[in-house]
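Left out: one protein chain. Kept in place: all the others.
So, chain A:
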Amino acid sequence: MSVDIALSELERDALTELVNIGVSRAASSLRKMIGEEVILSVPAIEILSPKDASRLIEEREAGQLVAVRQQFEGAFAGRALLIFPEETSLDLVRAVVGNQLSPDEVAEMEQEALAETGNVILNGCLATMANMLKRSLDISLPEVIRGDGPLLFELLHQRAEGGLVLFLYINFSVRNRDIRGYIAMLMDLPSLAALQQLIADFIERVVGKEVESVSSKGTDSQNASWQA
């Protein structure tokens, strides 16, 4: 995939770490909500076209999906999505609200419960990241949307300029429940550029001068391994 905006390995590490922090918080919130172990994968970060992003999801989930979406604006802007296969969304709801409810009640509560769960997770994730980057974000109210991969990624991202998005996804699964999902973050190029600058600042803060000497020394090999 051709990338206009290239993240150095360190920037990628930093971004991964930022997401990791956010998602850890979110997972811990989720864990508290459902009382089961939540397994997270290491976040994967790709910069690709919405089409490729939807294919990425599609090849994992062929069926209908449910997504909780939140838009965020501020130093950088984009959308965050919490995506579940549609058939597990009720399980998630049941996990959150408890088993004592009847199926009808669960179905009734689904939309609301999903939105709230999504809000806890996404908000936690985004807020943590913003906090780490020492910026604030305005996060919209969550909305629940349904559709397949293309719908979620292409139609919902008509605004994407340059046709590229940051696709950041994390698999999570919940022990003893057939619940799994992805967190995706979609950003357009201007936002990406802004985010990259924030990440650079973050690195500067954390690593300090050490980076200068090291990154200048390690750039070549890092870039090489990047492209590999």
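Basically, contacts are C-beta pairs under 8 Å (C-beta built on N, C-alpha and C of every residue); 3 or more make two chains touch, one makes a residue touch a chain; residues count from 1.
Following the convention adopted for this analysis, contacts and distances are computed from a predicted model.
Matching "histidine kinase", "3-oxoacid CoA-transferase, A subunit", "ABC-2 type transporter transmembrane domain-containing protein" or "ABC-2 type transport system permease protein" against the UniProt entry of the left-out chain gives the name "histidine kinase". Among the residues A:Leu7, A:Leu81, A:Val174 or A:Leu195, only A:Val174 touches the chain that is left out of the figure. Within the set A:Ile39, A:Ala107 or A:Leu141, the residue that contacts the chain not displayed is A:Ile39. In the complete complex, the hidden chain is touched by one of A:Ser49, A:Gln70, A:Ser89 or A:Thr128, namely A:Thr128. Remark: the omitted chain is touched by one listed residue; of A:Asn20, A:Ser49, A:Ser89 or A:Gln196 this is A:Asn20.
One chain is missing from the display, and on chain A it is touched by residues 9-10, 13-14, 17-18, 20-21, 24-25, 27-28, 37, 39-42, 44, 55-56, 59-62, 85, 88, 128, 131-132, 171-180, 202-203, 205-207, 210-211, 213-215, 217-218.
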